[in-house]
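Structure incoming, see below.
Left out: one protein chain. Kept in place: all the others.
Entry: chain A
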Amino acid sequence: MPQLKPNLYSFGWMIREMFQRIIHLIHKSTAAITHGDFSQHIPLIGNGDERDDVAIAINAMLDGASQQMDTVRQTSNAIAHDLRAPIARARSQLEDAALYAHTEAELRTAINHAVEQLDHVTSICDALLRIAQIEAGGRRSAFTRFDLVPALQDILELYTAVAEDRGITIETTLPATLPFHGDRAMFQQAIANVLDNAIKFSPSGGTITCFARFMPPQPHSENDGTIELTIADHGIGMMAEDMANATKRFFRAEQTRHISGSGLGLSVVQAIVHLHGGQLHLANNNPGLSVRIDTPLPHTKISKITDIHR
């Protein structure tokens, strides 16, 4: 069939031209991105063919990258700000003492205050490194199966004394066992941070409830069920609009600015919960704050979880 030959050629030429145009557009967009302009999108032709599919996919990727860049920028600004504040205080205390202190006692007081501020800087750096390390996900290799109940009781024991000392009661409702999959020490740190907050924001005479249960898997679900852990206080609570921001690094609600803390506690919790494939939910406890952590149990052939809970 010799008459097909020119058609094949022209078809090949069309494909070639199409790719050239796509590549040209991608090249134009990537050149703009190299110079930091994420707003440069690949224009759609509008006829719904493969060229548009490619453009849509690339544009979506650009939007995702751009959002992440924004988060990084905001976080960097927040880090710079939150590190500057204690450094500024330490610096002025030292400079003030160098210029105006008359006695050794005054000098020593200023130096001790400055050291405290620098320790605060260190604790911020530690928390940030910890979050970065958790988010990198490398620790997942250390995940094991363990019973969450004794792990919870351990950490509750540590904090119950602190709560009682402030006239706060912790009421606990736990089943006999709770199968769990994760990093025990890390998950305990998440719980410790939540309890720490609950105690910090509870009034004397208040009650904190800690409740955990196993939720059986939904039909066709991709896990062996979920562990639901709720820690709720009757403290000052959180405004609805603050809840959305509460896990952001350095976020501190307006009414808590006077209470000590790094503003990183819930960010650490969030990172740990995400590493475990779980979800962190904040809700109003009327009054107070209710923190719920849902963690899925991954499928396992040898697990007898359902037997335990029957």
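The rule is simple: a contact is a pair of C-beta atoms (placed from the backbone, for glycine too) under 8 Å apart; a residue touches a chain by one contact, two chains touch by 3 or more; residues count from 1.
Note that contacts and distances are computed from a predicted model.
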Which protein name, taken from UniProt, belongs to the chain you can't see among "Carbohydrate ABC transporter substrate-binding protein (CUT1 family)", "RNA polymerase sigma factor", "Septum site-determining protein MinD" or "Transcriptional regulatory protein CusR"? "Transcriptional regulatory protein CusR"
Touch assignment to the omitted chain, from A:41, A:145 or A:200, lands on A:200
For the chain left out of this view, which of A:159, A:214 or A:250 touches it? A:159
Touching the absent chain in the whole complex: find that residue among A:7, A:92 or A:122. A:122
Which residue, A:172, A:188, A:223 or A:279, contacts the hidden chain when the whole complex is considered? A:188
In the whole complex, what residues of chain A lie against the chain that is missing from view? 112, 118-119, 122-123, 126, 129, 133, 138-139, 154, 157-159, 161-162, 165, 185, 188-189, 192-193, 196, 199-200, 260-262, 265
